[in-house]
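Here the complex is missing one protein chain, while the rest keep their positions.
Chain nomenclature is as follows: A, B and C, assigned in order of appearance, with residue numbering initiated at 1 for each chain independently.
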Amino acid sequence: MNSDCIVIEGSNMAECHPVAFQWVTEAKARGAKVVHVDPRFTRTSAIADLHVPLRAGSDIVFLGALVNHVLSNDLFFRDYVVAYTNASSIIREEFQDAEDLDGLFSGWDPDSKQYDQASWQYEVEDTPGGGVAEDDPAGAAEQERLSQHESVKDSDQAHASGSGGPPLHGRAKRDETLQHPRCVFQVLKRHFARYTPEMVAEVCGVEPEAFLKVAEWITANSGRERTTAFVYSVGWTQHTVGAQYIRTASILQALLGNMGRPGGGILALRGHASIQGSTDIPTLYNLLPGYLPMPHAVQHQSLDDYTADAAGTGGFWGNKRAYAVSLLKAWWGDAATPENDFCFDYVPKITGDHSSYRTVADMIEGKVAGYFLAGENPTVGHANGRMQRFGLANLEWLVVRDLQMIESASFWQTAPEIETGELVTDQIATEVFFMPAASHVEKDGTFTQTQRMLQWRFKAIEPPGDCRSDLWFYFHLGRILRERLKDSTDPRDRPLLDLTWDYPLHGETQDPSADAVLREINGVGPDGRALSGYLDLKDDGSTTSGCWIYSGVYADEVNQAARKRPGREQGQVASEWGWSWPYNRRVLYNRASADPDGKPWSERKKYVWWDAEAGRWASTGDAVDFEATKPPDYVPPPGAKAQAALSGRDPFVMQSDGKAWLFAPKGVVDGPLPTHYEPAESPVGNALYAVQANPTTEHIQAPYNREAPSSGDVFPYSVTTYRLTEHHTAGAMSRTLPYLSELQPEFFVEVSPELAAERGLENGGWATVVSPRAAIEARVLVTERIRPLRTRGGKVVHQIGAPYHWGEVGISTGDSANDLLPVVMDPNTHIQESKASTVDIRPGRRPRGPELTELLEEYRSRAGIASGRMPVGGRVAVEGT
Amino acid sequence: MTEGITTPGAGWRRAGGSDVAGDGVRAYSNGAGRRRKGGRRGGRKGRGGEVPMVEDVEFTSYYGRPIIKPPVWKSPDVPLYLFLGGAAGSSAILGALADVSGRPALTRVSRLTAGGGSILSVVFLIHDLGRPERFLHMLRVIKPTSPLSIGSYILAPFSAAAGATAAVELLGWFPRLKRFGGAVAALFGGPLATYTGVLLANTAVPSWHAPHRELPFVFGGSAMAAGGGITMAFTPVAEAGPSRKMAVTGAAIELAVVHRVENGHGIVSEPFHEGRPGTLLRAAKACTAAGAAVTVVAGRRRAGAVVAGALLAAGSLLTRFGVFEAGMASARDPKYTVVPQRERLAARQNGHASTTTR
Amino acid sequence: MTTVSSASPAFTGKDPQNRLFGPLPDVAAEAGYQEDHPARVGFFTDTSVCIGCKACEVACKEWNTLPMDDSYGTRDTLGLSGMSYDNTGQLGANTWRHVAFIEQVRTVDLPMPSVGPPPDAAASRRDGIVDAPDEAEPGDSVVTAQTSVLNAEALSEYDPQTSQSGDREIRWLMASDVCKHCTHAGCLDVCPTGALFRTEFGTVVVQGDICNGCGYCVPSCPYGVINQRKDDGRVFKCTMCYDRLTDGLQPACATACPTQSIQFGNLDELQARADARLETLKRQGVETARLYGRDEDDGVGGNGAFFLLLDEPEVYGLPPDPIVTTRDLPAMWRSAAAAAAMMVGVALSAVLGSRRR
Partner (left out) sequence: MKTWLDAWPVFRQLTGPDPLGRGRAARSKDTESVVARTATADRVVQSVCPYCSVGCAQRVYVKDERVVQIEGDPDSPVNRGRLCPKGSASKSLVTSPTRVTKVRYRRPYGTEWEDLDLDTAMEMIADRVLDARRRYWQDECDGKRVNRTMGIASLGGAALDNEENYLMKKLYSAMGAIQIENQARI
């Protein structure tokens, strides 16, 4: 709302976040420019000033060209860049760029298909430590070595580094004139030199004029006086290079000085009510609460191993041990003592990639006995629904918790594979428990929304019948397990028996108190009182905290997330509505909104500043994301640790060097700089490098997950999946409701008039969309909002839009677009590529029964792809990765 | 900087569909100088149906969808109501006059026609209601702005009087009351026959509203043709002279005014010629004209009177169906709503600029 | 009987107080709410900021517990309309807010240089990459269309719901339609039972306990708003949430609307706001903007729910110049009276002209 220019790319904000979009329309009404970069002209584009149609999967070229434009025309915010980013840091001599190696960086190991990141590091000052004390240089070095272990990299490092960057050791050499040929700034300049407007035209299909207009708008609206914001969502993450998309935008925003300032930043619009909360307090295999990594068997056999990397690093991650110990104390209470490493051994260890798709592949191989689905409908909502269904059919038991009967629970009756004969109902062994769930008004609790704000919901009514909250389900499951094991002497059962598992129970149904759980998350101090924040956490076992970043949500024994002071009674920041982590800060890294000396960059963009008289930081209403009394001229004394090791001019307090990283010397497994790779399935070749697709992409090779060759003519069209305003993800919460179903009653695909003419498709008629995984039928919506794009060599790329909400159950039913997709994943995040793959489209409905299988086989053989035939029951082994 | 392309309508064409070529700047009216094809993609009719293509017409619409809602009145209920009410009304007048002028046979036939027609028409009217049990709500208010309200206050006394008169005529009771009842029915007979014209005309249905001055005369004429025809058929020819005269005059009026309705209102006259309503009205005119001719030529013979009466009644009935269907057709096609309104706007803009809509 | 004489305009056509037609400063007073009735309320629907989310449709149905839409709404006929993102089609008995979607395109046809990739761009291609087959033929319309490209200066920066997209401008009109709550409401005028009535807020509402389903209001609405629910028999339309108004709440649709495209308030304030908004848009060069239903001199005496549109009304499925049918009612009554008299005359002359034998 404070922005002067808003670039929405990889997000369809008006459709998927309409209520948040009100702030964009208000900014626009005040004169802000709004740009929408998207393959489709959507309801967002209609409101935008400029819509830039680009080919799905080419965003890095577009953004990289903006970076290049900014660098080569000297349009970056120099004072900001020099002071607050790592632009001046010097990279080691051994580093070789993708420009030098035609698409690969130095350190590539073709056998493991992974990088050794050693050559990407900073050149370090000769005096070790520099200002950062190394408690345990040897331990850190050992951790450093182990971090390059294959199975460790497999297990998702980017996430494991949490909300800050991964730890670095030693102080980098710097050249503040930015002239050194190996300084980050120069490396960046060389890396992006070929990302030109012409390249944008060739790769993205975007006219140079449109590109230049965007470049002009964002640069004119950045600097001291003005700020530009970027908005993205799964349009960026759901790619094999998804993390690098976001990196490119971050680089651009850091160069333009738009980070940590009002109206700036990069806004990730997340898709679900508490998906932010689900990563903060993760139900993710590689994380513990608060972005603490899940211990890895190779790296972390003891708590010391686990915290060694942080011991010598600057920034708030320097206190990792305190966070970890407080978590262990929260979980195992009195059983966790310094003598037993605070029960660190109780935490199970990971040994590689245990992510969802990998686990489903294991299910298909019969390696997994039981599966809990809590409010998730993967046979519709996840890529390659057919693979998901084969996985479910090869379990011993399945527990589904949902409001409505969903496809993932009734797959043994309703799966399309029953019709084709690949699955047979009375041959499926899976035992299914459908446990009805309580709705959001039938339980207390917090959601964390997309801007990290926790909001408390009060329970309005009791859930009907057998419906229960997930809190109830997991508490009582735990209770029963502990009762069953109470006489056990098996050390394996100690973690369950020693668990702190006594929450106050309410009402007839014995619902555990969410309030008590939230207080446990907040943590308590030695005096038994709720902590006021993570700065109070200790590594001696005297404090507890279930999630250190949420510490403070129960400060003063008050549920801060339940604060509902009306917005109109507050300033623009409205900091007394709900509670944001960390420390109720609404704009992260907001120290950067002031110059190195602590003065606002401009009066217009004033947000926080150093009040020299009071000797503390002041703000327009937000909490300052900086130590309140650390002056701008603070220089860390030798031997300082954690946040004390950062100077008064280092705003990015979660990074170990306090700087924004233009170049990621560590932590990103597919390269320190974003590089354009084509999607795993692409209609065109890579115009920039010999390497076609992200070399570190994760594949699952199996009959159920065949991939199409790029630039093929059997699957010539690019397909992109998305959501509509009228439905919600896999549809359980929308296709079952009449008022939403009637608004978008049928599955449809959007095609351009040109493609419709080429393939004989009629508006309102049927079409069959075929990929190497599935053939699905859809209604056709012919629209000029989708347009063919001309790319390199005049090749016209047609794109097909396919909303993915539909399945077999509900009021509005239809084939699922996600069945089309291959499971190919970003190596950093293990997120699949939903936004770009290739298909064919033909008029008419799809065949039924075994004929459908034959059609797919025929397509695959024509495209030179291995057979995708599955045995009845679907149990097959993975052939390779 | 925006000059040159933001002039209203510059170059916009309806997007989408595979047939986007050749959009029209075809000025039907001289409005903004930009007209898209209407109804390029009409609504799909049911699952699996194809998308019907509406023929090209020179106006703009929202996917060819009607702007106004076609009446929900059912056929044949409402056309029958119109016909029966008309025949009953004119018969009641005839009956009262025949009574006064001493024509007992004609009086009796007219009263029975009026009574039977009124009762039947009430039945059809009630049957057409969405909530028939609430028929009496019609008498809850009296609204001069509502032809149906006024019509209810006409129909109620008429049907009471005509029905009672017919009943006593059949039973032979209270002869004095008969005359009074007949007189009351006659008093409401004319309004009953003509108010139905207002009933249809006082809507937004283009082909009903435009001829709003003519429709009462059409229905009045048609009523006389029908009433005259029916009574003529059942009355000994010797006494049926007034029936024949009323029938022929009514038929002449009906034919004359229908001709004006069919030709005097530009584009909204179109539905009276085309399609089903066109066929119905052609048949109606043929019947009416033939009926009138037979009346003149052979009306004094028993067989001729029966044939002529049947033809006239049929003509009247077909006229009601034709007018009804023409209105329905005009409501379903947005062309008949948009084009006349556009013309009106254009005329107003040319005339005096002060009333242009903002 | 002053009351009877004041009811006479319907018959006489003498209507100095504009009871049938023309501007009417106080609709509630005209309907018998004399003293201290609340101000007339209404909707101003500013389509230029509508994002087509349809929250209004759903919020309306949730509050008023309407059945699914009956044009597409039953399970068997639930289907895609093919009309852009509009699948409810029209206002009706079960859809009291309806969002229209219209897709329009125009080519930006100002003279401009050709700016495709320079011929030597191929030089930047690297070896080892298989060139994509050159499928583009010289006359390929897609290709030529794209090389003509846009002129950056031609961007119409303020045109709402419009965006430059490559070489074309695409306009996706989205507009939430609703009952107009006319100053002179045809539906209300023709209702024979008094089921339709004007509230103290100046709105027009159907009383479900009165309506007998005669259906007269359906064709009498010049906007095609009100309709009969088939299985119920009665008619239904927007009530402007009469029940909520009595509780001091805004109507459900206006409450939900995320972008304030739907604004609710006192009609005179809304009119002032709309006039200011139109002026702003005009100043920005948005010459296609116009207010619809704002003018009290129009055929229905102005609307209680009026709109800011970006194209001709009929593009949105609205009549360009609606007129309340009641305007012509006096003429009709006169005509009917004359016709009735004619009948008596004809009958009389027929009787008198026939010799008794």
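One rule holds for everything that comes next: a residue touches a chain if its C-beta (ideal position, glycine included) is under 8 Å from a C-beta of that chain, and two chains touch if they have at least 3 such contacts.
Everything numeric in this text was worked out from a predicted model, so none of it was measured.
*Asks:* The chain left out touches which of the shown chains?
*Replies:* A, B, C
*Asks:* From the list A:L496, A:A618, A:A690 or A:A863, which touches the chain that is not on show?
*Replies:* The single option touching the absent chain is A:L496.
*Asks:* Using the definition of touch stated at the top, determine which of A:H476, A:H506, A:R842 or A:R869 touches the missing chain.
*Replies:* Once the missing chain is taken into account, the touching residue is A:H476.
*Asks:* Using the definition of touch stated at the top, determine which of A:N340, A:T430 or A:S647 touches the missing chain.
*Replies:* Final answer for the missing-chain contact: A:T430.
*Asks:* Of the residues A:P338, A:P504 or A:G567, I need the one that contacts the missing chain.
*Replies:* Checking the options A:P338, A:P504 or A:G567, the one contacting the hidden chain is A:G567.
*Asks:* Name every residue on chain C in touch with the hidden partner chain.
*Replies:* That gives, for chain C, the contact residues 1, 3-4, 6-7, 10, 19, 28, 30-34, 53-55, 57-59, 62-63, 188-189, 194-199, 205, 207-210, 241-244, 246-247, 249, 252, 255-258.
*Asks:* Would you write out the residues of chain B that touch the absent chain, in ascending order?
*Replies:* Residue positions of chain B that touch the missing chain: 139-145.
Here is the rule we use: only the chains that are shown with their structure count from here on.
*Asks:* Where are there more C-beta contacts: A-C or B-C?
*Replies:* B-C is joined by more C-beta pairs in contact.
*Asks:* Chain A to chain B: how many Å between their CA centres?
*Replies:* 67
*Asks:* Of all the residues in chain C, which ones touch at least 2 other chains?
*Replies:* 79-82, 84, 103, 105, 155, 157, 170-171
*Asks:* By residue number and range, which residues of chain A touch two or more other chains?
*Replies:* 763-764, 781, 783-785
*Asks:* Under the touch definition given earlier, write down the residues of chain C that touch chain B in their complex.
*Replies:* 7-8, 10-11, 20, 71, 76-77, 79-84, 89-90, 92, 100, 102-110, 153-159, 169-171, 186, 189-195, 210-216, 218-228, 232-235, 278, 285-288, 290-292, 294-295, 297-298, 311-312, 314-322, 325-326, 328-329, 331-333, 335-344, 346-357
*Asks:* Considering the complex alone, what residue numbers of chain A touch chain C?
*Replies:* My answer: residues 14-15, 18-19, 21-22, 25, 29, 36, 41, 43-53, 102, 194, 196, 198-199, 201-202, 205-210, 212-213, 684-690, 711, 724-726, 738-746, 748, 754, 763-764, 779, 781, 783-785, 787-796, 811-812.
*Asks:* So in the complex, which bits of chain C are touching chain A?
*Replies:* Residues in contact with chain A: 49, 51-55, 57-58, 61-62, 67-69, 72-73, 75, 78-82, 84-85, 87-88, 103, 105, 115-118, 121, 124-136, 140-143, 146-147, 149-152, 155, 157, 160-168, 170-172, 174, 258-260.
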